[in-house]
Structures are given as C-alpha cells and as structure tokens.
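A protein chain is absent from this complex, but the other protein chains hold their places.
Take a look at chain A:
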C-alpha cells in the first residue's frame, strides 16, 4: 500500500540527489554504525509500544540483523514521503519500513534480498460463497483494491473484463464500501485486511491468500554495495538459524518468510 506515494518520493529523491554531498561511504572499520529508518505506525511491522519504544516485526528483525552484522544501530523515524530522499541525502543508511522491491525504485536505490512478503488476501461478507479463482462465477462481481498496489496490478491483469474493479486511495474508504455492500469482495494486503475487515462482525476471509510481487527488501544507497553484502549475509543467517521464525511467529499467524 505504500507503493502509492512512490512517485512523490521519486520526485523528491530527484531533487535530493542533486544536493547530495561527496560520498565518503560508511567507514569500513568495525564496528559499523548504521542508522535505520522506519515509518511509524505501520502495525505490526513497526509501531510504538506502550512505553513509547519502537517495536514491531521489522524493528526486531533489524535488531537481530545488527547484532549479526556486529554493528551499532540507531533507529530513525521518517515519514514515508521522505524515505528515499532522506536515504539519498544520507540522513540514514538503511530503510527497513516495508518497502516493496519494484523496478522503478531499484533504479534509484539498492535493495537487499527480500526479507518478507505478505500475501494479498480476499475478504468479504459471511454470505459470500463464490470461488474467487473461478472466473465464470466471479463474473459481474465488484472487487475493491487499493490503487497502485500489487493487488491492483494482479486484479487488473487477471480479472479486468470479468469483474468491475473499484480503486480506492485508502483502505478505510474501501472497507466502508464493503460494509455498505457496494463491493462484493476486497483484495488487499493481508495484514491490512486482517486489521480492518476481520475486526468487524460479519466478515471473513473468502479465498486463498495470493503471494504477489518480489517482496520487501532493505533499501540502501547504490554506492553502499559492501553494506548490502553484509546485510544479505546477515539476513540469510537469521533465516537459517531460526531467529527469523521466532520473530515472525510473534507477529504473524501465517507465513511471511521469503
């Protein structure tokens, strides 16, 4: 869903790139010090806990990753619009804020290997009993998606002409129309649907979740290829030694590992 603002980010990034200082790169002498940016709140990935401390799936993963890399890390809070510009302007060194890997972003910044991928989920009223993969049964239904998301792309490619697609800017508006029976079903980022649709009475998951896109990666400046190597190897270790699974199970009832 954060895809929506990328273009604005790119425009800003363009300007920020212009004023970027001569890069001196992050010092190669250990221990490395890294600043990692998050956009809060985006539950359950990054948000402020009861005592105001930063927590969430990505925050804990970042902690574990820093430990693995033997780096001292500082967490920075940054609004989504300024993420890529801030990274390029060296306000911080890594972004671990649910940034999906896309070709457009990859032109400006460097992505690590993906570290999670949430599926798109189908949600609808209790009475909805159509198989969402059956195109003839879905004919004439109205499907809601968030504009510009991987879910939008999926539905546009696979189902345009079969169903009526309605595109929304925010998930809230979309859920209102689902409640108001203007939509038969919505196809939305699973954690978002879990928190907006499933918390209401009379709604359920109506189809199997679909994995879309390349997933979410750590974003870095293109010149920091050495950092990327370390990040990738740290993430790989975490995925293999079970640390990743422990953190994941704390926040998700389903698999987001990639």
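Assume contacts are C-beta pairs under 8 Å (C-beta built on N, C-alpha and C of every residue); 3 or more make two chains touch, one makes a residue touch a chain; residues count from 1.
By definition in this document, contacts and distances are computed from a predicted model.
Taken from the listed names "Heme exporter protein D", "Electron transfer flavoprotein subunit beta", "NADH-quinone oxidoreductase subunit L" or "Arginine ABC transporter permease protein ArtM", the protein name that UniProt assigns to the chain not shown is "Arginine ABC transporter permease protein ArtM". Remark: the omitted chain is touched by one listed residue; of A:176, A:209 or A:258 this is A:176.
In the complete complex, the hidden chain is touched by one of A:39, A:58 or A:152, namely A:152. Touching residues on chain A toward the chain that is not drawn are 3-4, 6-8, 10-11, 104, 147-148, 152-153, 166-169, 173, 176-177, 179-182.
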